[in-house]
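Just one protein chain is left out here, and the rest sit where they should.
== chain A ==
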Amino acid sequence: MLKSIRGRLLLQIGLLLLTIVLVLEVIFAAAVYTYYFDSARQIVQSRAVTAATLSNQFMEGYTLSERARYILENLVPSESSRVEVLDLQGRTIVDSYGFSSTQRIRTPDVRAAQQGGVGSYTGYSQAFKQRIMAVSSPLVSYGETIGTLRFSVSTEPLYREVAKLIGWAIAIGAAVLLLGFALSLIIARRIVDPVKELTAISRKMATGDFTARAARKHNDEIGLLAESLNYMNEELSKSEKMKNDFISTVSHELRTPLTSIKGWGETLVGGLEDEETTTLGLTIITNETDRLIGLVEDLLDFSKYQAGEIRMRSIPVDLNSLLRQLGIQYSQADIKRGITLSTNLPNEPLPMHADLNRLKQVFVNLLDNAIKFSDLNGEIRLTAVRQDLQVFVAVQDDGEGIPAEDLEKIGQRFYKGSSKMSGSGLGLAISKEIVRLHGGRISIESEYGVGTTVTVILPLAVAEPLNETAEQPDKPEWLL
């Protein structure tokens, strides 16, 4: 029971209510008891004191039995108390029923009256076989107590009334408890039911139903949870779509070189008589195989990044020399489609701790991308600006640009945008990961149809003598 929210809620509300009800009941019972008994005592006392005062004032000098007689004869017919006149020994001279008795009454109230005070007593009377309340007041003659005037009433009706009221209070308390129980059941249901609904929906989502939607009924925590579940489901479906896209892209990318290799292979199988054709075919096969290897390596690389298995081997390097090398390499190559690279690099070195090969991979990727998306005979600009202990390296092209809606998703793995260009869509994701591991970040600004600027922001090392020897020899270019 305690394992469910409903059980806990019931138990806690029940306990709280029970405590409140119990405390209130006790207070009520005490108040009722006090009220009834104090009022009764006051009533009886005022009667006793009034009667005794009258007798003391107007019958001074009379004997006790004369006064007893007078009191008996002048009792109010409606007098509800038993009235007794007692002598100093506590013997009943006469009671309101006309009887006298030699039995001695020696309750504390009588004793108090014999001492000259007004006494009251509540207790069980053996004589009446019931509980009584008695108030005694002294009868005084010339300053001397000569007897006691005692008024007594049965307290049984008081006890019954108090018990009745307490009974009512307990019944009401029980009703309140029941009501509270019912209410907490309802409250529990209102809390638990949406959670159950969400659970069912999330299970559905887990089985791959991306159309499932949690209904947001209230603007509360549960509503928020429903919303984030929906969001999660949307994201799941997007990545699912991205994955599918990737698979088809990769299959396509893999198939193109394979088709070419297969074609050339069949051609060559047909005969090797034309040496020129044979050489061309073998070259193409080799190139396409290289391309396939590059693709597979990219995938391997990326999965390593994902698994966190890539370690940076950071050593002090000069970023500036790396950029210069790249500038030279790309401008000499006159690489493809007549695109030119202009560089604008600072003259001083840009020292930092880095894995130079990885950084090179990043810039090569950026430059390749820029070339890929540039128009024929376009221009790419590579600039580096130092600000304090950061360097901003920008690769700028005047290519087709990236639509605004794609801009956010650029750099996510497998995302290729709406471009028809070939590629795994992993390059920028890997670059981002490498830059992140160097403590930097990549920002992309782009205007569709105008061009794109990708800026790599890297932290620099505090100025230290640059170790030229640490510079690594060029690695083979990375192709994407």
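Operating definition for what follows: a contact is a pair of C-beta atoms (placed from the backbone, for glycine too) under 8 Å apart; a residue touches a chain by one contact, two chains touch by 3 or more; residues count from 1.
Rule of thumb we're sticking to: contacts and distances are computed from a predicted model.
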{"item": "Chain not displayed: protein name in its UniProt record (\"Alpha-E domain-containing protein\", \"ABC transporter permease\", \"GTP-binding protein\" or \"VCBS repeat-containing protein\")", "value": "\"VCBS repeat-containing protein\""}
{"item": "Option from A:L9, A:L54, A:V140 or A:L198 whose C-beta touches the chain left out", "value": "A:V140"}
{"item": "Option from A:I27, A:A175 or A:I247 whose C-beta touches the chain left out", "value": "A:A175"}
{"item": "Touch with the omitted chain, as defined above, among A:T19, A:S80 or A:N244", "value": "A:S80"}
{"item": "Residues of chain A (touch criterion as defined above) contacting the omitted chain", "value": "35-37, 39-40, 43-44, 63, 65-66, 68-69, 72-75, 80-82, 90, 93-94, 96-101, 103-108, 111, 115-117, 121, 123-130, 132, 138, 140, 142-145, 152-154, 157-158, 161, 164-165, 168, 171-172, 175-176, 178-179, 182-183, 186"}
